[in-house]
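The structure is given below, and queries will be raised subsequently.
Omission of a single protein chain aside, the complex is shown with its protein chains in their original locations.
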Amino acid sequence: MSVLLEFSMFPTDQGESVSAQVSLIIAEIRASGLPYRLTPMGTIVESERLSEVLALVERCHQVLDQAGCRRVYASLKLDIRKGQSNRMQAKLESIQEKIGEVAV
Amino acid sequence: MSVLLEFSMFPTDQGESVSAQVSLIIAEIRASGLPYRLTPMGTIVESERLSEVLALVERCHQVLDQAGCRRVYASLKLDIRKGQSNRMQAKLESIQEKIGEVAV
Amino acid sequence: MSVLLEFSMFPTDQGESVSAQVSLIIAEIRASGLPYRLTPMGTIVESERLSEVLALVERCHQVLDQAGCRRVYASLKLDIRKGQSNRMQAKLESIQEKIGEVAV
Partner (left out) sequence: MSVLLEFSMFPTDQGESVSAQVSLIIAEIRASGLPYRLTPMGTIVESERLSEVLALVERCHQVLDQAGCRRVYASLKLDIRKGQSNRMQAKLESIQEKIGEVAV
């Protein structure tokens, strides 16, 4: 099974710029050892188990909680598919095979 | 702490109508005992703990997996706020106090 | 065609409580005349045309812009289905027919 999670999480009580808090989250994701990719709108993580990515989401919230954030918002998308793996790269290649070069 | 989760989850390999599969998920949510509200676009659940709502999401996926779904998509929004509780109703009332009657 | 939009929009530069700003958005939606339902995590709107709901999203942002918000976040889900109408109620009834009473 391949679980792809796209998620963003940020405090809404810390003013207009939240890159300091978001950096804490990205560091937590990087430390997880899971394959990930940072994008301008969130982070994509892949795992073979749903529980693993959800546990990571929970740890990311703990990081913000410990940093003093009182209100946190998060948005998640999950694409879970049986009998597949390493889709993070494969999904991009599948598109490029069909329509040629795209910006990634 | 109050954790509000809005989420929808559905198979994408089971054809145009997925109300049979979505019903399995709603039954799982209802059985959780957590306060919830079904909407035309998903379900809202409240808990004092993030781990509790994430565990529910995982069980909902297991239900679809056991029903033979090979590809499952989910979309989640989390609004987590310290020092508050019972926000499912309070958020609606807060809006109505400001602008009068709204459709809920 | 039936277009169901679930969306939430809020400023992230206005502090922990944003119900004043969210109220402006709900008032704009209510004034649109489209069928809608306010939930604790957003608003659901139905239309026969995608352009109509997207124009509403744009007006909602203008309202926040005019209220002095410098950074605005929004999350939208769209469920667009041909050959159907009045799905806001029908989707709920379809679930209830299958598993009995649910909290709505």
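Which chain is which? They are A, B and C, in the order written, and residues in each are numbered from 1.
What we mean here is this: a residue touches a chain if its C-beta (ideal position, glycine included) is under 8 Å from a C-beta of that chain, and two chains touch if they have at least 3 such contacts.
None of these values were measured; they are calculated from a predicted model.
By the touch rule given at the top, the unshown chain touches A, B, C in the complete complex. What chain C contributes to its contact with the hidden chain is residues 9, 50-51, 54-55, 57-58, 61, 65, 70-83. Chain B meets the missing chain through residues 10, 12-13, 15-16, 18, 70-71, 73, 75.
For chain A, the residues touching the absent chain in the complete assembly are 4, 6, 8, 16, 19-20, 22-23, 26-27, 30, 35-42, 44, 46, 75, 77, 79, 81, 87-89, 91-92, 94-95, 98-99, 102-104.
By our rule, only the chains that are shown with their structure count from here on.
Compare each chain's C-alpha centroid with the centroid of every protein C-alpha atom shown, and the nearest one belongs to B.
Chain centres here are Cα means. That of chain A falls 25 Å from that of chain C. Between chain B and chain C the centroid-to-centroid distance comes to 16 Å (mean Cα coordinates, whole Å). Taken residue by residue, chain B touches two or more other chains at 75, 77, 79, 81, whereas all remaining positions touch fewer.
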